Structures are given as structure tokens and as C-alpha cells.
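Sharing a structure, written as C-alpha cells. Questions coming.
Of the protein chains in this complex, all but one are displayed in their positions.
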Amino acid sequence: MSIIENKYRDNVIITSVDKFMNWARLSSLWPITFGIACCAIEMMATAASRYDQDRLGIIPRPSPRQADMMIVAGTVTFKMASRIKRLYEQMPEPKYVIAMGCCATSGGPYWQHGYHVMKGVDQVIPVDVYVPGCPPRPESLLEGFIKLQDKIRRETIATTKAA
Amino acid sequence: MDYFIQIVTDLLPGLDGLPVWLVIPSIMFMFGALIFTGISIYSLIILWFERKIAAHMQDRLGPMEVGGWHGWLQTVADAVKLLLKEDIIPAVADRKLFKLAPYIVFLAAFSVFAVLPFSDKIVGSELNIGIFYILAVSSIGVVGILMAGWASNNKWALFGSMRSVAQLVSYEIPIGLSILVVVMSVGSLSMRDIVMAQDGGIFNWMIWQNAPFNFIAFLILFIAGTAETNRVPFDIPEAESELVAGFHVEYSGMRFSIFFLAEYANMLAVGIIASTLFLGGWQGITGASSAPGIGLIWMLLKGFLIVLVMIWFRWTLPRLRVDQLMYVCWKVLVPISFINMVGAGIWIGLSS
Amino acid sequence: MESSEVFKLIESNYPDALKSTDLEGTEQSVTIDANSIVDVCNYLKTESELQFTSLMCLSGVDYEDKMEVVYHLHSLLHNHRVTLKVELSREDPKLPTVTTVWKAADWHEREAYDMYGIVFDGHPDLRRILLPDDWEGFPLRKDHVVAEEYRGWTIRKIKDGFE
Partner (left out) sequence: MPDLKTEEMVVQMGPQHPATHGVLRLEITTDGEIVKKIDPHIGYLHRCFEKHCEVLNYHQIIPFVDRCDYLAAMNNEHGYVMAVEKLLDIELPPRVEYIRVIMSELNRIASHLVALGTFGLDIGAITPFLFTFRDREKILDLFEMTSGARLLYNYIWIGGVAFDLPNGFVEKCFEFIDYFLPKLKEYDDLLSYNKIFIARTAKVAIIPPAVAIEWGITGPNLRASGVDWDLRRDEPYSIYDKFDWDVIVADGRVGVLGDSWSRYYVRVLEMEQSANIVKQALEGLPSDENVKSAVPRKVKTKEGSVFFRSENPRGELGFYIISDGSDIPHRLKMRSPAFCNLSAISDIGEGLLISDLVALLGSIDIVLGEIDR
């Protein structure tokens, strides 16, 4: 993670700092403009007027360097997998991944006979939130954002036992 | 500056005992810090404003959740988040240049504010060649952008910075020529003199003088100013759909936010310069007010108004192509502003 | 012009090229010898009363005992269409390219190569188009067996405990 993680024990100041930092992170999740397949259209619909993800402070950025999360919106093929990994590696910490749709979650309808379809993007990059659906409705994606925000809310910079 | 020094010394009487060489720089530093804070706060406000305006133009609501009322803390959250992000320097980048570039860009944008007269009294430095200083200092930003593009070692960034340099260098010429029109009619390079020459209400503003030459000069300054700040329809250095993010494609976190800050500072600078030169500066519609602070409010109001028009452009217009951009500058704006300047000169010569 | 009339024209002009005609089935077609396909296509395209200027579709087909390449031609001017077939051996499917006749054949032929391994002699750039360059096998062949993994990623089944 970034600069100050895992250096301090848990205490009152740390929890307040946590709260503030997490608030900033969860309030401004910028996804990378990156649609792969059908779900990308619903992702665009989420950004458009009716669903308006900007309400939650989510605006797409074209460059991975300036993005906080990646919405894997569509079927991940083997040809694409290494590119997705590379894009993920280009993003700065802390970074989050939403696997949008069944294809990105598990291969979806292409699970059985799709010889060129990766059965779940979690084989290449770690996923934070899975949004089911084929394709998920924009409401589902918004719910996915809210779930991700809940997850970020529980983060802490304090030393964890594992570290 | 003198006014500011006086205020500070009044507030802190203990300063009298200290040597002058210590007091003056520290007060200067305080003024600089004040301007920096001001620009930061302004950027946060205007960014939120831009997102709201854009959203309402597009039949949506824009930020609504963060901070409660209409998402007013949205940009604060964005800024804090950007500061907390990992700072990536690509392995193949030229590290020194890569680190230095955003600061140069910001420095250029920031230095301009030193001579901008926010009101009768509030001005960093009353240079007698103020407008000339602005032209000179603001071109330093080009170097920063070129450095950013080159040091990133990314082809899109290089494209972006090349475009940007061509654009910024070209558009300084129509800006210079249209500023000259004002300088000719006032007969001074000092910002203060220029504002004072527009004393006495809206009809004495520079934009209405020397009909129609000053008005044309204002339009040219505004168009070229939009180009200087890389805003749509002249945002080809960033050109989201062509060059991904242009010269700052490899920048993340804080360094990216500095570029952002510089862009919005530049916008405000253009707004304030245009309103100083043409729209009466700190003077209100009915003329200057003697009450303190009123001048500042007028100035910011006018500056914001121009920034808002730029925002309006951004969300309405498509962007030009790189060759068309150069065409607009060299074959349209430069000739017109040149003829305009000569015409204004003759007009002033005849009418004096 | 009806397909049968076109077949007659081909037969009279290229008696050696024509191997068989099928007028009975759901779709009338003619089978051409692999070596003369370019000549026949050139003739069909340039002959003023035929003018098959557009290649609608070029598909590879695998029967268990033979391979086939099917050309669907269409004339915008006369609004008529014709189906040509070329039979190939499964062991060494090889035929001359028609990219010299229609540029549109370029990607179609690459696709047929990618999926069936049909080699088009004289194609300017015959390499895989849909699958990655280092992919093994031709997936649409009937006897194709999907490999276990590609570059270390499992293709068929995913995740331990999944079955």
C-alpha cells in the first residue's frame, strides 16, 4: 500500500486518520475507462444521465495511472488476460477491482465450451467485488460500488498481525 | 505589497523590532502562502462547480453524496485521495525531469499571480511592466510540459507535449498583440495604471474603447487564452480520446494533481488578466468603491465569469484537430490581431 | 440471373474447373477445382453480365472426411448471388488465395486459417487473426481437443474444488 500503511499500532489517532483517509478514498473512486464486452455498454449507461455514477463521485479516467479502480466489464479472453494484468500493475496503490458480469466472474455462458475464455478474471488479478448478472443492470453496478465503498470503509493503516 | 506589509505589521506589532531583511521576506512568504491557499481553495470550488454545471447541462445531477449537500465536499475528497495515492515513477522515465516537470508547470501558473491586482490594495507586486512580466513568466510552463512529456518516456505523452508546445508558443502571439492594443490606449504596462484608466463605470471599460478595436482584441485574448490553458476546443495536448491523457498520461497521485491545479490556476489567471485589461479590473459597474474588499469581490466575480464561459465551452464543443488549431492561430487570429493592432494605433493617433 | 445459369456459364468457360454442381439441396452450389478457383473468381467478378463485385462471405467447413471452403458471392449491380465450394483434403488443406480478386477476402482467409488451418497460397499476410500467435491447434476442426492450459492458465476447468 502507500506511504504510511503498516507502520503504527492501532490507537485513537490512527482510527481517526483511518476514517478520514478511507472517506477520501471511497468518495472518489475513479475507474479506468476500459470496457471489454457487453457489460461495457451497461457501464456506459451507468455513467450516463439516468443512473449517473457521478453522484457517488465516480468519474472515469482514461489513463491507468490516474485511476483507483478497474471495472472488468466483460469477457476476459486469454489474449486479453496479460493486458489486463499489465493495466492493473500500472495503476497506483491503493487499487480496487470490480469484476462486472458473469464472464469476468467465472466465464459466464462461455464457461463450458469457451476454449479461449478465461474462467474468471481472478485468475490474473485480485478482485474486490463481484457483480453478477449477464449483463448486470446499472443498479447492480451501483450496488457493487457501494459494496466496494463498504469494504474501503473497513480498511486501516494500523499494523495488522499478518504484516 | 506595501498595503499588505502595513496590515501585517499592524497586526503583529512585535515585528517592528526585527531587522527589515527578515521582515520583508517573511511577509512576502506569507503573501505567497495566502495566494497558494487561495488558488487551492478556488480550484476545489471551481472543480465542484464545473462538475455540477456539466452534470446539469447533461440532464444529470453530478456529485450528490459526498459531504451531504449536493456533494460539496466532492473535490476535497478527490484532492485528499490524490495526495494519498502511490507516487509512481515509471522505470524507464527520466527520474529527475519527471519529478521536476509538474513543479515548473505550476510555478509558471503561480508566478503570474504575483502581479495580478486583485483590488486597489491587494497586489503582490506593483511592477511597472506587469503585463510584460505575465507574458514572460507564463511561457515557462511550456518547458515544464515538454519536460513532462519527454521524461515520461511514453509515446502518447510525447505526442501530447509536442502538440502542447506548438500550441502554447503559437497562441502567445495573438495574446501579445491584443494586449498591445490596451497598452497603446493606456500608455502604460502597469496593471494598476490600466485599471485606473478604466475608472468611472461600465461604459469606461477598455472593452468599449476605440470602437471596435478593443472589443476584437478582447475576443482574441479570450480565444487565445482558452487555448493557452488547454481547454476545449483547444485541448489537443490532453485529447482524451486520441492521446489517452496527453502529456500527463504517466503521472499519478500528487504530481497529477499539481498539473490539475496548474490548469485551473491558469484559467483563473486568464480570467483575471482579461477582466483587468478589458473589464475594468476591480472596479464595479458603477465605478470603484471605497469600501475595502469590494474591489476583491468584483475582481473575483469577473474572473469567475470568464472561467465559467470556458467551462461552458468545455461541455458543448468538440475539439479541433492539431493542424486546424495551428490554422486558427496563424492564419486567422494572428492576421486579425495584427490588423486590429494597426487599426487601433491609427484610431488612437487620430483621436488624440 | 439464376444460379443455375451462372453455373452453366462457368461450365462453358472453364470445363476443367467444374467438379460438380448441386441444384437439388436447400442451396444451389457449384464445386470448383482448387487450382482454378482464382481464374473462376476473376471471371465471375469481371464478366459484364455477372459482376460479382462483392465477396459476402468466405467460410471454412470441416466434414469428418474432407475440408471445404465456401465462397458466397453477390453482385450489387445485378442483385444475384452464387455459392462456390472448393473441396480440400483434411491432411493438407491448401488452395490459392482470392485476395487478388477481392480485398475483402483478406481477413476471411486469415480467419479460416486460424480456425481450420487452411493454407491460402499467396496470401500477403497469413497469420492467426483471432487467437494469440502462440496458440496451438485449430479449434474449429472437428477432431480438435482443447488443451489443458495456455501460458499456465487453466482452460477447461477452474479453481480447485470446482467440477
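A few comments on the model shown:
We call the chains A, B and C, going by the order they appear; numbering starts again at 1 in every chain.
Going forward, a contact is a pair of C-beta atoms (placed from the backbone, for glycine too) under 8 Å apart; a residue touches a chain by one contact, two chains touch by 3 or more.
Quick caveat: nothing in here was measured; it's all calculated off a predicted structure.
Here is the thing to keep in mind: the chain we left out touches A, B, C in the whole complex. Here one chain is not drawn; of B:151, B:232, B:329 or B:344, the residue touching it is B:232. For chain C, the residues touching the absent chain in the complete assembly are 25-27, 29, 53-57, 59, 61-63, 70, 72, 76, 79, 83, 102-104, 106-107, 115, 128-132, 139-140. Interface with the hidden chain, as seen from chain B, comprises residues 54, 57-60, 155-156, 159, 232-233, 235-236, 239-244, 315-324. If you put the missing chain back, the residues of chain A touching it would be 32-38, 40-42, 44-45, 48-50, 62, 64, 74-75, 77, 79-80, 83, 87, 109-110, 113-117, 134-135, 137.
Going forward, only the chains that are shown with their structure count from here on.
In terms of which chains touch, the assembly is arranged as an unbranched chain of neighbours. More contacting C-beta pairs link the chains of A-B than the other of the two pairs A-B and A-C.
With each centre defined as the average position of its C-alpha atoms, the distance from chain B to chain C rounds to 62 Å. One simple way to say how far apart two chains are is to compare their mean CA positions; for chain A and chain B this gives 36 Å. Contacts with at least two other chains are made by no residue of chain A. In chain C, no residue touches two or more other chains. Contact residues on chain A toward chain B in their complex (touch as defined above): 1-3, 20-21, 23-25, 27-28, 48-50, 52, 54-57, 59, 61-63, 65-66, 68, 90, 92-94.
Only residues 78-79, 81-82, 106-107, 115-116, 118-120, 123-124 of chain A touch chain C when the two sit together in their complex. The touching residues of chain C, counted against chain A in their complex, run 130-132, 139, 146, 150-151, 153-155, 157-159.
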